[in-house]
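Once you've had a glance at the structure underneath, I'll fire off some questions.
Only a single protein chain was left out; the remaining protein chains are all shown in position.
Chains: A, B, C and D, in written order; residue numbering restarts at 1 for each.
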Amino acid sequence: MSDNLKVVENATCTFCGCVCDDMNLTVDVDEHRITKAENACILGKAWFREHGIEQRPFALIDGHEATTEAGVEEAAQILARARFPMIYGLSDTTCEAQRVAVGLADMLGGTIDTTTSVCHGPSGIAFQGVGESTASLGELKNRADMIVFWGGNPAEAHPRLFSRYAVTPKGMYIPNGRKDRTIVLVDVRRTASTPAADIFVQVKPRSDFEVLWALRALVKGRKVDPSIERRTGVSLAVLEDLVARMKRCNYGAFLFGMGLTMNRGRHFNSAALLALATDLNQFTHWVAKPVRGHGNVTGADNVVSWQTGFPFGVNFSRGYPRFNPGEFTTVDVLARGDADAALIIASDPASNFPKPAIEHLKRIPVIVLDPKATLTSRLARVAFTTATYGINVTGTVYRMDDVALTLRPAFPSPYPSDEQVLTAIRDRVRVLLGGNRLPAGAAPIAPAVAAAS
Amino acid sequence: MPEMMTLIGGRTSKQGTSLTHGKLDGEYLEVTSTVEMNVEDMARLGLKNGSRVKLRTPEGEAVLKCKGRETKDLPRGILFLAYGPLSSQLMAGDTAGTGMPISKNLDVEVEPVPDQAGP
Amino acid sequence: MIVRGVLIEDTFAEAFTMRVARLIITGRTPRWAREAALKLTGFATSVIGCKCEAGIERELAERDTPDGRPGVSVLLLTMDKESLPQRLIERVGQTVLTCPTTACFDGLPQAPDRLPVGKALRAFGDGFQASKVVGERRYWRLPVMEGEFLVEETFGMQKGVGGGNFLILAEDADAALEAAEAAVATIADQPGVILPFPGGVVRSGSKVGSKRYKRMIATTNDAYSPTLRAVTESQLPDGVNSVLEIVLDGVDGPAIESAMRVGIDAACRPGVKAITAGNYGGKLGPHHFHLRRIMNGGPATA
Amino acid sequence: MSLALTLHTVPTVPLEAEVLSPARLAGLSAPEAAKLTVVYGNQRADLGDFFKVGKGADGELHLTGDLARVKRVGMGMAEGRIVVHGSAGMHLGTGMTGGEIVVEGDAGDWVGSEMTGGRITVKGNAGHMVGSATRGSAVGVRGGEILIFGNVGNEAGSGMRRGLIAIGGDSGDFAGVNMLAGTIVVLGRLGWRTGAGMARGSIISMHPAELLPTFAYACTYSPLFLRLCLLHLGRLGLPVARSQVEGRYQRWCGDAVELNRGEVLLLDSAPGA
Partner (left out) sequence: MGSPLRIVNGRVYDPANGVNGVVRDVCVRDGKIVDDVPPDAKRIDATGLVVMPGGVDIHCHIAGPKVNLARKVQPETHRDDVQLRTRVTRSGTGGTVPSTFATGYRYATLGYTTAMEAAVPPLGARHTLEEFHDTPVIDKGFFVLVGNNLLLYRLLQEGRLEEFRHALAWWLTVTKAYAPKLVNPGGDEMWKGQRNANITALDDKIGAFDLTPRRVIAAFIEAANALGLPHPVHIHCNNLGHTGNVETTLETMRLAEGRRAHMAHIQFHSYGAVAGKSRSNPTSRARDIAEYVNTHPNISADVGAVMFGHSTSMTADAPLAYMLYRIAGGKWVNADTENESGCGIVPFTYQDQVYTNALQWAIGLELFLLSEDPWRMVFSTDHPNGGSFMTYPRLIRLLMDSEFRKQQMAQVNQKALDHTSLRDLQGREYSLYEIAIITRAGPARLLGLTAKGHLGVGADADITLYEEDDDKEKMFAAPRYVIKDGELIVEDHEFRDDHGGRVLHVAPAYDAKIEQVIEPFFEDYYTIRFANYAVDDRYLSHHQVIPTAAPAAAATPAGAARP
C-alpha cells in the first residue's frame, strides 16, 4: 500500500441491482486499488477489492496479443460480414455503452439482447401482459408496512435490500423501522434470508404458480379447495391468513426473484404475482418489484426500450426493431444455431448458458469485451480488455427501481471503456457499410399518417 | 440405480464474491461444482460431505462434490447448485418462446460416483 | 288421361310461395327425436288457424345427422318471412328445449337468409349459456337440468311452396281413405315435402271466403262436398260419394311435383273415380301444378 | 397458381420467406417467382437462391425440403393451398385469414399465431405457442382451425378468441392460457396449468389431468357440442375413437380468478363409463 490515498465519497456500487450510492471508497492511487469500501456489503466489498488493474493484453485476436485498434478492425470486419450477428450482455456496463451497442445492432441489421432475457426477462414479458404496480425503493422504506419476498434470497444476492431499502430502515411513515413491518418470505427452501422473516411460507418446488393463483382467488373472494395444501405444501389457513394481512396493511410490497422466472411457468409465475399486486389495490396500496441482478441490467432494459420500443431480444434484420422472445433471445438464437457471429459485452454466457448454446458459440466468431478473462473470452476470436464501470469509468446506471445514477469512478484505467471500444467498432462498421445498412425487407405496413384514427 | 431428484440452481454470496475475483479461479470453480443435498438422502445413498455424485438430465451430465444440509433447510429430494459451468451442462436450450432456459427445479438423475472413479 | 282406370282431370293445383325452415332434431334414441318433432309440428296444419304449417319431412339415420345420432327432419312454413323466426323460437323453445336428450340443428345451412333461433333462445341460459363454433357453424349450449341443450345459432330460411294438393274422388269413404293412405305412405319417403294435415289427409277442403258469412276467410268446399251435390253447384262426377285431399308443402316446386307424382299414382286404385286438384282460377297462387303434365313426367309447373 | 418449389440450398441463418404464399406467387412464371425477394439474415436474397422453382399442375403451392429455418411460410395468406413436403420453420401461417396449409413433417413455434381464418394441418409435431397471441397482445387466434397430429409445446391457444385447435398428441404447459373463447382439443395428455386465466372457452383432453386450484368440478356428462366437434375432427383425419365420441366427460369450470366461464372437459375413465 502506498501513502497516496484518496477518498471518493458517495460512490456507487454496481455489483447488484441495488446500486447503493453511499460507498465511501479509500483509493490507493499509486497501486490502482480500492483499499476500503465503507458501507459496502460482502458482495460490494469483494467487487471493489478485486477490481484492480490486472496486467492483461489490450486485446487478443485468436489468442494472440494485439492492440485495441487491431481488435476493433477485426471485430468490425467480422460484424460487417455477418448475416445474423448477435449482440449480447450489457448488464454490467454503462448506459452510454448500451446506447452505442443498440445503435451498432441497428446499423448492422443485427440482433441485440441483454442478460435480462435469462434473468427477469420473463418478468418483462409478464409486465407486457398485465402491467405492474411498482415504486421506487424509497417508498418501501417510507411506507411499506408489509413486504413479501418471493422466490429470492436477498441476504445472499442483494444483501442491502434488507438493511438499506426494505426491511430494517426507518422511514417517514415507518418510524420504528423493522418493528413497524410484517415481513413474509416465500421460498422452496430455507436460506440465509429466512431468519429475516416474520412468516416463512415454504412451498413445494414448482408450485409457486398454484400458490399465487390461490391467493388471487382468495383476494377476489373466490373459493379455493383445501387440496391446495397437498399440491403446494401450504395450507388454506395459511393462505387465508396471508390474504387477510395483505388487505389489512397500508402499503404492501412484493419483491420477487428468479425463483419465479427461472422455474417452470416462467413469465406466468411473474404475471401471477404482478396480477396479485394489482388485485390487492382494490383494497389497499400494493406494489410489486422484480429484484434485479446485475448492476445495470435495469439500465439495459431502459436503453433498449427507449431506442426500440422493446426491452430485450430485439432484431433489426428487416430495418426496424422486432421483438420476440424465443426467436430473438440469445439462448435460442445460439441453441438453434441461427447466429453467425456474436459480440458479447460484459457477460460470460460460456459459464452459465445451456450446453447447446455454448456449443454454438464455439462454432462462430465471437467478440468479447470484459475487464476480466472469462470462459467466454477464452473462446473468442477477438477479446478486448476494458475498464470497469463504476470503478474506472463514469456513466449512468439504473437501480432496480429505474432510478438513474451517475457513477463516480475511483481511479483511471489504462484500458478503454466499453463505450469507447463499441464506438470505435461502430464507426469502423459505418465506414465498411457506407452508413447504416439499408433495410433488407419492407415494413409490414406503411406508418399510418394518423396512427390513432 | 440412479434416483430422480429436483435440482435448484441459484446464486450465493460466495459464488458472487468469488465470481468477482475471477471465473477462471479455483474458488469460483469450487463453489460452482459443489451440490447441496439433504443429509438423509446422502446417508441413504451412502454419501458423505465431499463425496462425488453424478447428475444427469436429457441434456447432459456433471460430476459434483456434495455437501449436506439439514432437512429443515433443504427438504429431501431437493438439490441446490450455484450457477456455473457445471449447472450449464444440465440445462436444455429450449426456452419455450420466452428466452429463458429452465435452470431451477430440473429433474435430475442422481448417482453416487465411487471414489476410485474420480480423477 | 286415365291411370289404371282413374281419370286424371286436366286441371292444376294452385300453390303459394311461403317461407320455409328445416330443422333437424336429434335424440339419444329415435323415439326422443320423434317425440320432440311431433310436439313441434303439432297444431300446425294451416296458416289460417295455426300461423304456420309444419310436418315431419322424414326420419334420419345416424349417419345423416350432424351429431351422428338418430334424428327427424322437420319443415316449418309461414306465409311471410317476418313471422317464421317467431314461430321457430316459440316451437323450438317449448318442444325441443324441453324434451330430454334432444338437440336442434339447422337443415338449410346454405340458405343465405339466417333466422336467429339459438341466438334468441340463449337468454334462457340466464347468462350461463355458451356459444361454440364447430366447422363453419355456431351453436348455443344452454344448461338445463338434464345436462345441456344444444341449438344452432341461426336457421336458414328460403322460399318454399305451400298448398300443393290433389283431391281423391272416390266411390265411397272407405275407398277414398284407402287411396289417401296409400298416397301418404308413398309421399313419406319423398324429400323436401311435408303433409301438414292429420295423417297427411284433409277431409275439409276449403274455398276462399264465404257465401254467407262476411268475416270468414275460408269455408267448406261445397262444390266437392257430396252431401251438397243437390243443393249447390257441384263439381263432383257421378258416383263420387267421398273426397279426400292431400295437401303438400315443400321446399320448392320440383319437390312438390315429384311427391304429387308418386302420391297420385299410389292413389289410383280401385274405387277411385278421378283425381283432381284445387285452384282459384290461377289468379292467387304463383305455382300451378298441372296434374297431367306431372303424370306424363314433363315439367308440371307453368 | 401452380408452383412446385424444392429447397436446393439449406439456409445457414434464418430465411424469412413470406413470399411463399399463394397471393404473392399468383400469376408468376417459375423464373419470375425465383426472382422474388426473401430476407436472408440482414440482407436481401432471391427466392431462387434457395429454391428450385418448377411448374405445378393442381393449382396449389408445393414446397419440398427441410424448411426448418425458413420462417413465415403462408404468413397472412387469404386463399389457396400450400403443401409442405417436409418440415416448416417458425411463424407458419401466422395471421392467415383463409386458405389451407398442410405440412407433412414438423413445424416450428408460432404456428398460426393470431390467425383469423383458414386451416393449418401439421402431420408431425409443432413447437410452442401454436395458435397463440404474440407478446403483449391479449388476443390470439380469432378464427380458423389448426390441427397438429403430433405433440405441441407450451401456450397453445393463448388468448384464443374463437376457432379450433386440435392436437393429436400431447400439449405442453399452459394450453389455453388466458383464453377468451374457442375450443382446444388434446387427444393426448395435457401439460401443467391448463387454462390458467381463461375467461371462456373449452379445453378437452382424453386423459386425466390435475387442474389449477381455481377450477372446480361440476359434473360428468356427454356434451353434445363435443360430439359434433370430435366427429368433425375425425372427418379431418385425426384419430378420434368411437369411445371418445360416445364418452362421458368430467366438466371442470374455471378460471375462478377470471370470468369463470371456461371449462375443461376430461374424458371420464371411470369403470362403466
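Note that a contact is a pair of C-beta atoms (placed from the backbone, for glycine too) under 8 Å apart; a residue touches a chain by one contact, two chains touch by 3 or more.
What you see is a predicted model, and the numbers here were worked out from it, not measured in a lab.
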Wait, the hidden chain, what does it touch out of the ones we have here? A, D
Return the single residue from A:Val238, A:Leu379, A:Val403 or A:Leu432 that touches the missing chain. A:Val403
Among D:Arg72, D:His91, D:Arg119 or D:Arg135, single out the residue that touches the unshown chain. D:Arg135
Contact residue for the chain not shown (choose from A:Asn142, A:Thr168, A:Gln202 or A:Ser235): A:Asn142
What residues on chain D make contact with the chain left out of this view? 134-138
Residues of chain A in contact with the chain not shown: 9-10, 12, 21-22, 95, 99, 103, 106-107, 124, 127-139, 141-143, 164-165, 171-173, 250-251, 278, 281, 283-285, 287, 301-303, 305-311, 316, 319-323, 394, 396, 398-399, 402-409, 434-439, 443-445, 447-453
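One rule holds in what follows: only the chains that are shown with their structure count from here on.
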Mark out which residues of chain A touch at least two other chains, giving numbers and ranges. 125, 264, 325-327
Set of chain D residues in contact with two or more other chains: 109-110, 128-129, 173
For chain D, which residues count as touching chain C in their complex? 143, 162-164, 181-183, 200, 202, 219, 221-225, 227-229, 231-232, 245, 261, 263
Inside the complex, what are the residues of chain B that reach chain D? 94, 96-97
Counting only contacts in the complex, chain A reaches chain D at residues 82-85, 108-110, 125, 128-129, 209-210, 213-214, 216-217, 220, 222-225, 227-228, 231, 264-265, 268, 275, 316-318, 323-327, 338-340, 437, 440-441
